[in-house]
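Note that one protein chain is taken out, while the other chains of the complex remain in position.
After this line comes subunit A, so read on.
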Amino acid sequence: MARTPTKGRKDGPLLDIRNLRIEATVYPPGEQPRNVVLVDDVSLKLERGKVLGLIGESGAGKSTIGLSSMGFGRGGVRITGGEILLNGRDIRKGNTGDVRRLRGKEVCYVAQSAAAAFNPAHKLMDQVVEASVEHRVSSRAEAEKRAVEFFRKLSLPSPETIGDRYPHQVSGGQLQRVMTAMALCSEPDLIVFDEPTTALDVTTQIDVLAAIKEAIRDTHVAALYITHDLAVVAQVSDEIMVLRHGKLVEWGGTQQIIKEPRQEYTNALVSVHHIEHQEHAPGNKPLLSVKNVTASYGNSAIKVLKDVSVDIYPGQTLAVVGESGSGKSTLARAITGLLPPESGSVAFEDRTLANRLADRPRADLRELQMIYQMADVAMNPRQTVATIIGRPLEFYFKMRGRERDQRVAELLEKIEMGKGFADRYPAELSGGQKQRVCIARALAAKPKLIICDEVTSALDPLVANGILKLLLGLQKEEDVAYLFITHDLATVKSIADSIAVMYRGEVVRYGPKSQVLSPPFDDYTDLLLRSVPEMEIGWLEKAIQGRKMVGAGN
């Protein structure tokens, strides 16, 4: 895969963006449409074969800058100022044909969700070699040969034949690696990685990360690596650029950014995970007790829960951890009655809950609320915040009119959102605000237990941190217990009182937090713990070497 340096290379940086300015028109409620500046006066330089990490929360303009290097503005976004010099020529001055020759040949793109980026109707190989053949980089046979080599390098299973599969026939982590192979296949000078591991499990992320890092090293391709996870970007980048609200905050070497950040905001990003939480000892009587529950989908064809028993004590948090497919969410569905268990029982305050949701009295439903991972789809987009939060009040407490509005205002206060939000629609809220409204909806029912299903995994670290603090604060105030489902061990450390580790439908480790998180570990807990990215250069290699097993999603 050694590249011949004869492709008409010029000296100087590969990508040189100068004073980039990107704008879009927004239509705020009740106001005239106005222009917003998404990226303001950002300049960057990228040498051949180097990796620059772009980091910041949502809306920082990371992806917008990344895509601008291909001359592309997503959804009505306009590049209005500055120069984008790629290989020494300004791509903004080129016409459509020039841009078309550039995309997929000189610059390639790896999207966040490979599952959504692949066309489900075509085989993987057809899509991987498409750009090479289209741009006449090489013949189809050669491109396929190269693709297979990349498959092997990215340690995909059976590299010779995986190209014959369709996107739905490989796992998420594998698909992400196929997408990386697709970007590498046309031998570009630059690859834009747009959050390539964010949608993956921690145990899978580590493999994909290692594969990407190795591929970059071996092919000497330059890369822009976009992510909101500083620990991840520290593993692959030479330099890191911190962005906020479309402006440059700090730009420096990886070591400097993570060890000696000069700006306060960078410091906040570096130290985001620390929440002090004193573990409570389990009480005498559990609030909710799950006993030997077995559940399955499709007429007991596939058992997703095998003999699971856990207890949750009043006012405490039980964290359920595990990778996708370990049965965490199914446990929540069994407890709520959405998926009636085949055997075993769920007891709530001494009484046994009916297996089926339809058979449970309203009081039982009220005391057990749920918060979802995707706040976007957990709220009816056609209802205002006031209706969303007000409905449980009407439904369970028969509150009407003024009384209800008053209570809605109180709840909005509790979730640290002002009055102005009551009349808004979910589409007018940010990700963090949406999740807060969902929390308020759950709280409105005055529950004794809230099931939180990956409530922070779709959010930026700083926003997620805010949500976790809010949840902990509310737990103290309202004395509510949480069943916290997550795959992120850092989150678990900061909020849990006891932990249940799940693997393939079974609880493999269960107990108070301090006990579960102290050695000796079983292999799976060890893998989970090792897979949590640490803000340290060289962590990735150490973690890969030290682990005793490989994640199920690999």
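Definition applied: contacts are C-beta pairs under 8 Å (C-beta built on N, C-alpha and C of every residue); 3 or more make two chains touch, one makes a residue touch a chain; residues count from 1.
One rule holds for everything that comes next: contacts and distances are computed from a predicted model.
**Student:** Name the chain not shown, per its UniProt record: "Methylmalonyl-CoA mutase", "NADH-quinone oxidoreductase subunit D", "Heme exporter protein C" or "ABC transporter permease"?
**Tutor:** Checked against "Methylmalonyl-CoA mutase", "NADH-quinone oxidoreductase subunit D", "Heme exporter protein C" or "ABC transporter permease": the hidden chain maps to "ABC transporter permease".
**Student:** Among A:Met374, A:Leu470 or A:Ile537, single out the residue that touches the unshown chain.
**Tutor:** In the complete complex, the chain left out is touched by residue A:Met374.
**Student:** Given the contact definition stated above, which residue among A:Pro426, A:Pro461, A:Gly505 or A:Pro533 touches the chain not shown here?
**Tutor:** A:Pro426
**Student:** For a quick check of understanding: of A:Ala141, A:Ala268 or A:Leu338, which residue touches the chain that isn't displayed?
**Tutor:** A:Leu338
**Student:** List every residue of subunit A that touches the chain not included in the displayed model.
**Tutor:** Against the missing chain, subunit A presents residues 27-30, 336, 338, 357, 360, 362, 365-366, 369-370, 372, 374, 377-384, 391-392, 395, 425-428, 441, 445.
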